[in-house]
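Questions regarding the structure given below will be posed in turn.
Shown here: the complex without one of its protein chains, the others still in place.
We call the chains A and B, going by the order they appear; numbering starts again at 1 in every chain.
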Amino acid sequence: MTALKKAPGGLIRVAPVVYLLLLGSALFTFTAGNFLTVGNAFNIMRQASPLLILAIGETLTILIGEIDLSVGYVMSFTGLAAAYMLEAGVPLVAVAVACLAIAGALGLGNGVLVAKLGVPSFIATFGWGNVVFGLGLIVSKGLSVPALDESFRFLADGSVLGFPVIILITLAIFLLVQYAMKRTAFGRNVYGLGGNREALFLAGINVDRAQVWVFGASGLLSGCAGLLFAARAASGHAGSGVGWEFDAIAATIIGGNSFTEGRGNILKTVLGVVFISLLRNGLNMSGVAPQVQSFLVGVIVVIAISIDVLSRRAR
Amino acid sequence: MGTPLVQLRDIKKTFPGVVALSDVSLDIYAGEVHALVGENGAGKSTLIKILLGAYVPTAGSVSFDSREVSFATPFDASKLGIEGVQQELMLVPWLSVKQNVFLGREIRRGPLGGFDLRAMGAASEELLAGFGLDIDVNRPVKQYAPSIWKMIDIARVINLKPRVIVFDEPTAILTQKEVDSLFSRIAELKKSGAAVVYISHRLEEIRQIADRVTVLRDGGVIETRPIGSITDDQIVKMMVGRDVAGYYSRTIVEPGEELVSFRGVSLRKGQKDIDLSVSAGEIVGLAGLVGSGRTEVAEAIVGINKVIAGELRFRGESCAPKDPAAMIKRGVSIVPENRKYLGLILKFSVALNSVLSVFKSWTRVVYGKKREAELADRMIDRLSIKTPSRDQIVGNLSGGNQQKVVLAKALLADAKLLILDEPTVGVDVGAKEEIHKLMDSFVGEGGGILMISSDLPEVIGMCDRVYIMYEGRIVKHLARRELSSEAIAEYMLGAKKGERL
Partner (left out) sequence: MKRLINFKNFRVLILLGMCALLAVLNENFFTVSNLMNILRQTSVLAILSFGMTFVILTGGIDLSIAGIMSLAGCVCAILLNRKAPVPVAILEALLVGAALGGLNGLFVAFVDLPPFVATYGVKFIADGLALILMGGSILYGFPASFKALGVGFAAGIPMLVILSVAAALIFYVVLSKLKFGKQVYCVGANPVASFYSGIRPKRILVAVYVICGICAGVAGILQTARMNAAQAGMGDSFQMLAITSVVIGGTSMAGGEGGIPGTIVGALILTLIVNGMNLLGIPSLAQSLITGLVIILAVMLDVQMKKVKVAASGSPRGGRTAAKA
């Protein structure tokens, strides 16, 4: 084997998060009662599922050097749409397909704004997200819409062979995206857009279109997250996802994904989501007030991102 | 030889204010290695970018297989089988080696049409083995050293089975073993009927593999000859042009105070012993090829690069320059090579650009519009800057006048030491002469100049002393009477025996 520059990068980058996780978990076993139980573990996983799916979508955007601030809004909008459709008696499968299609289309909208019209991604997705939010508010008049359909709720609360369905669905989505990242043109484009657009262009790939698809994928995944979240909450609400984009972005970056060179993968995102979920859950169980939680999470995330950026520069 | 595979006829390429190529005609034959040599700025890169479809010629035609073609994107050229290995590496850093080798042409299998990673792995391993590379193709490309990157890029392109393949300075970062490997593959390409265009400044390499050589200079073809019929000296002479005489007039002044000196300086790991000095009254030249490290050295004086070993002295005192702002206050101004992006704010006026270095230190808090006007007018007059008004947007000026504005900025900052990085590139003849006169009077009045230049006649005509750099080291110091094109060129190209690492 010739000329390796350094040890496989994956190990070094994961290290900080892993340490943080271990440290955090150790802390929480003292401050919280039921922290290290199987029941709590499943609890955390169930809670984290929508966030994980959301974060996976966000990871795709960040890997290509952009950002998607609309994921929270698309998520709530999809949940709202699902609730309305279920109420109207539409069968579950049709609801899922329709809602995912809507979410995907919303994502493509972001992509067009960014890739074809040249709007910076944080403005495009910020504005577009607010448009979606507004639409949801108008339609629902700001009220919650119940989603009590049993088969729908089964997605979130049910179990198959002892495993919560929601976790199985999330796992399936993870595997699907992982396949796409490793074995399809889509995944190759993600790394190419983030690492060397010129190389993709010279290989004959339509760089603009590739970008649009990435945003579309992010939208689609936000839609999945929305469906699961609405199933868990048994209702849809236009504002339920507000602020989730921060956790999604934070999880992506804390996990070790880089927005400057197309470096990373969704496994790292999983770690980031686990970290944030553990953090929130642990703080909750330690009796920390929700306001303080938000603040602490904000501070820790900012510190973690800064460390990440600074350490990369030092290398 | 038969008919050429590719014919470039009367190619002309202009950019705003600059003629990069004028009436270049070239024939490229299948089964032959055609070398392209020339100095920096001679037009080699522009020419091959046209061949590869990255640029569209302003005039002239390109024919392939006797049919005229035009390329809208590089991919059009690629479809005809014209590929290039550029100086910039065209790999995706965090995709695996095997994915990079097959970028855009992945092997697929299965009902979903997913990538067949195993087949790609086996195929790329075999391919790379043919280059003497035994690496784990599953690792991301980024984890390998730059020379391996280059080999992978080369392997990727050769794997496309091109009919025409262009190499642009491929051996710059390769080890000897890798170079040998590359050359045997090039020999194979020749045998299989591909046409190879090879750009390099390393004459010994060209002698090893090329069949014919074309020398470019100042955007035009000087000559195309079979490699056996021309000596290295002749090639160098053609690259560099006739010996300098009479164009440049300098009033030689006795050197005064030493302004800046480097003693045993190193700017990055592996580099050592940069020793150089510039005194008042001197124009000191820094010659060398692109990438030889000249700009790095020059920028160290203004604190853009940091000294990691050795000592930098400014006017006799040990100095660790903080940033250009600090050094401007001490009397050092830099005129960067990329004047459009680093030297000027193109969308602002001539007046504002000329006071850019000084207005911060004006005593009043208010920005003195009147003062700006006064100083700008003074400089427009003194440097003969051709502009309709001082409020003209600098981006609209010609290259020569833009450069004068950058010089005005330095002069208004009361510079004692001027660092000029390729000061007359893209500048018309008239302005070039005026800039040289200005440089002469500047040092005549007690200033010092460190000039980086790839224009050998300019170096010989203007400089009192010249340092020559090659691959990060200073390889020679020549005094005025020792200056000649051949001498400089030989050290620049590393062609001097014994200079090769």
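Assume a residue touches a chain if its C-beta (ideal position, glycine included) is under 8 Å from a C-beta of that chain, and two chains touch if they have at least 3 such contacts.
Small disclaimer: the values here were computed from a predicted structure and weren't measured.
Visitor: Any idea which of B:A155, B:A413 or B:L456 touches the chain not displayed?
Guide: Here the residue in touch with the unshown chain is B:A413.
Visitor: Touching the missing chain, which residues of chain B?
Guide: Here the touching residues of chain B are 302, 304, 323-325, 328-329, 334, 336, 340-348, 352, 356-360, 362, 364-367, 393, 395-396, 409, 413.
Visitor: Go through chain A and note every residue touching the omitted chain.
Guide: 67, 113, 117-120, 122-124, 126-131, 133-135, 137-138, 141-142, 197-198, 201, 246, 249, 259, 289-292, 294-299, 301-302, 305-306, 309-310, 313
Here is the rule we go by: only the chains that are shown with their structure count from here on.
Visitor: CA centre of chain A versus CA centre of chain B: separation in Å?
Guide: That pair's centroid distance is 45 Å.
Visitor: Using the touch definition up top, name the residues of chain A that touch chain B in the complex.
Guide: 1-6, 8-9, 179, 182-185, 188, 191-192, 194-196, 198-205, 261-264
Visitor: Which of the residues in chain B come into contact with chain A in the complex?
Guide: Listed in rising order, the residues of chain B that touch chain A are 73-75, 78, 88, 90-95, 99, 103-106, 114-115, 117, 133-136, 139-140, 142-145, 147-148.
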